[in-house]
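Sharing a structure, written as structure tokens. Questions coming.
Note that one protein chain is taken out, while the other chains of the complex remain in position.
This part shows subunit A:
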Amino acid sequence: MKHLESLFDRALDAVVGMDEAGLVVAWNGAAEEMFGWPRAEAMGSSMGDLIVPPQHRDAHARGLEHYNRTGEGPVLEQRVRITALHRDRAEFPVELSIFPMSGDGGGRIFYAFIRSMAAEEAARRAQELRAREGEALLAVAQKLLEDVSLDEFTQFCLDSVCAVSGMEAGHFHVVRGRGPHARLHPTGIWHLADPRFQPVVEATSVVRFAPGEGLPGRAWQSGQLQALVDLPASCQFVRRSVFEEVGLTRAVALPVWQGGDVHGVLEFFGTSYARLDEEVLRMLQTVGSQIGVALHRKQHAEHRETLRREMSHRVGNSLSVLASIYRSCSREARTKDELDEAFLGRLVAVGQANRMAVEDASKSVALQALIEEATGILPERSRISIEAPNLSVDRDSIMPLALILNELATNALKHGSSCQDSRLAVRARFDESNENLVLEWREHRAVPLAVPPPTPERVGFGTKLMWHMVEGRLGGIFERCLDEAGFRVMLRLPRERLEAPPELAPATIHSGAADG
């Protein structure tokens, strides 16, 4: 027997022996290492308690009893794959074979050669996870090429990650706002494996995370994957009570990076059965970052699509406006020269106003500059006086105001020629209430007429245009009078509509998902 034991100690496999009562009678060095129990402690203990996982103990005891009674052992001398228990309670896969021998005392002794399959199992699982990871990434890449909305795409990504990682719920937060006002907002797009998880959607819909706040906030601030294996015990997880109630106790948050900034955070939740070991986290990290890039691309594509449609809409609109201007001018003009002048003059004015309102939208336009631009077409600037308060014109009001001033200047150019010495005074000021801007355009004749000029028979297109611009577009009042002293137009414009807000926020277009 001693001879046999010294032979067993040289074996690469764990070799253990058990008597008919189920107690350990042999335990080699490899078994000490594999199971964590030193020989001295193992000897005489119950083999079932020592290395058989709880769920297999009954079968182990019944098999031993059956053999003792009948001499039959169907599992003996065969290769068996099963799991075993380490001293630290961790279960691991093993391959073993058991053979009975006669003991020195006449009874039976069962020897088992046991080989740990933990390394093979780990390698197999790693390979499988990698294959699933590859499949998920391929599916996401294919989806990216399809014509689906950003919301649908986000949903697909969440579904894919949950499918490969075994997580039960997934959600995407986006960063909105700038600088100190930036917060993570829930998109409301979720993957839920079971409708009973629904309460977490409502609990999440009301939260906004600042950097460093909560699990998503920490993923955002650190730029790293954050994992929580025990949500109920984490005081940093603000929504823990709702999540705990439905049984979601594990969480992973992944920042979505693009161009050096975090644009959003993917969040995944699992029950206590969810495995969050290194392999799974590594896979989440890979899939998550790839999906982050894809999501960001999709957002960009959608943003471009919005801009493209907006552009096409604007061009179509501009052409309609152009056709309208042409028809209106052509209706009024008596000669081709008159038509050229009226049409091209207005065309240039619309173009300039458009440039100021759209292209230079980041800079607000001063009222003074608008007046100067319009009166620039008039000769003899020395005869023009301009007085205007410091006022930035709101971009929506630039176009109508510029067109009104253009009509007035064009008119002055046309009729001013008959009285060489006339002077032009443009004076803008706020009224007593400070709520209206009163803009007065006055053309003084050097020599007043002896009799009042006749009232024009009909209202010209220019006048109608100004009147509609003032009342329809600017919500103001338009007055016009022609007398012996000259020509005078008074505009009373509400300051609220006219003035640009103090700080022009950069124009942004939100994508559909970001608003969802």
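The working rule: a contact is a pair of C-beta atoms (placed from the backbone, for glycine too) under 8 Å apart; a residue touches a chain by one contact, two chains touch by 3 or more; residues count from 1.
Operating definition for what follows: contacts and distances are computed from a predicted model.
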Undisplayed chain, where the name is taken from the UniProt record, one of "Cytochrome b", "Putative transcriptional regulatory protein pdtaR", "Inner membrane protein YebS" or "Tetratricopeptide repeat protein": "Putative transcriptional regulatory protein pdtaR"
Candidates A:178, A:355, A:429 or A:464 - the one touching the absent chain: A:464
Residue among A:128, A:245, A:396 or A:431 touching the omitted chain: A:396
Where the unshown chain meets subunit A, residue by residue: 309, 313, 316-317, 319-321, 323-325, 327-328, 331, 396, 400, 403, 461, 464-465, 468-469, 472-473
